[in-house]
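Left out: one protein chain. Kept in place: all the others.
Right after this comes chain A.
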Amino acid sequence: MITIEGVSRVRGRARILHEVSFEARAGRVTGFLGPNGAGKTSTLRVLLGLDRAQGGRALIDGRRYVDLDRPLTVAGALLDGSGAHRARTARAHLRWMAASNGLPKRRVDEVLELVGLAGEAGKRAGRYSLGMSRRLGLAAALLGDPPVLILDEPVNGLDPAGIRWMRAFLRDSAAEGRTVLLSSHLMGELAETADDVVIIDHGVVKADGTLAEVVGSHATLEDAFLARTAGEGASW
């Protein structure tokens, strides 16, 4: 369970997040939707303790991420890129991550197998394609078999087969009882995977509810989204 409570963040003079509040519940996929620059990544970075908020609280199972003793066993995060130094092999990257949280070495091979990288585990991360980098990032997120998954634009850079795989993976994870929070600017994608939807624009939450509630009387999630974010063309 993820709890975001009144999180505000200012950078210089710019207001990045303003009193952002929502919850992502266990056993459900929560889609965090917004145009580029709306504050999705910022919210996730505050949740992971990478960026500081000037106000509010962002908690995972009631605790701040930075206070977790073995964070990889509580929450797995997929942010931009693979997270691996480009000169390191994928296996070496996952091995140090496993060591940092006292996880057994066999978990490394298990997650490599799970994301379909077992055959390329000895390759340097810098030589990976975009899709492979995402898979490696996901493998790292899954190392500790965490009950909470936090994913920033997880389908970015994936080919159609990869997107389908990711969709099934996220649904399965929620079905197993995990909390899945993913951000996206792709409405069609979210409409297919999310149970709950949070719409954010200019750092302010515009809608929050189940997919059906957020779509409401609109024909599609896209229509609902555009109606709530000041219409088309606003973000580009």
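In this section, contacts are C-beta pairs under 8 Å (C-beta built on N, C-alpha and C of every residue); 3 or more make two chains touch, one makes a residue touch a chain; residues count from 1.
We take it that contacts and distances are computed from a predicted model.
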item: The complex's invisible chain, by UniProt name, from "ABC-2 family transporter protein", "Protein-N(Pi)-phosphohistidine--sugar phosphotransferase", "MaoC like domain-containing protein" or "Acyl-CoA dehydrogenase family protein"; value: "ABC-2 family transporter protein"
item: Listed residues A:Asn36, A:Ser100 or A:Thr220, member touching the removed chain; value: A:Ser100
item: Contact residue for the chain not shown (choose from A:Ala84, A:Leu151, A:Ile199 or A:Val214); value: A:Ala84
item: Absent-chain interface as seen on chain A, which is shown; value: 26, 48-52, 61, 65-66, 68-74, 77, 79-89, 92-93, 95-97, 99-103, 125-126, 128, 130, 133, 140, 144-148, 157, 176-178
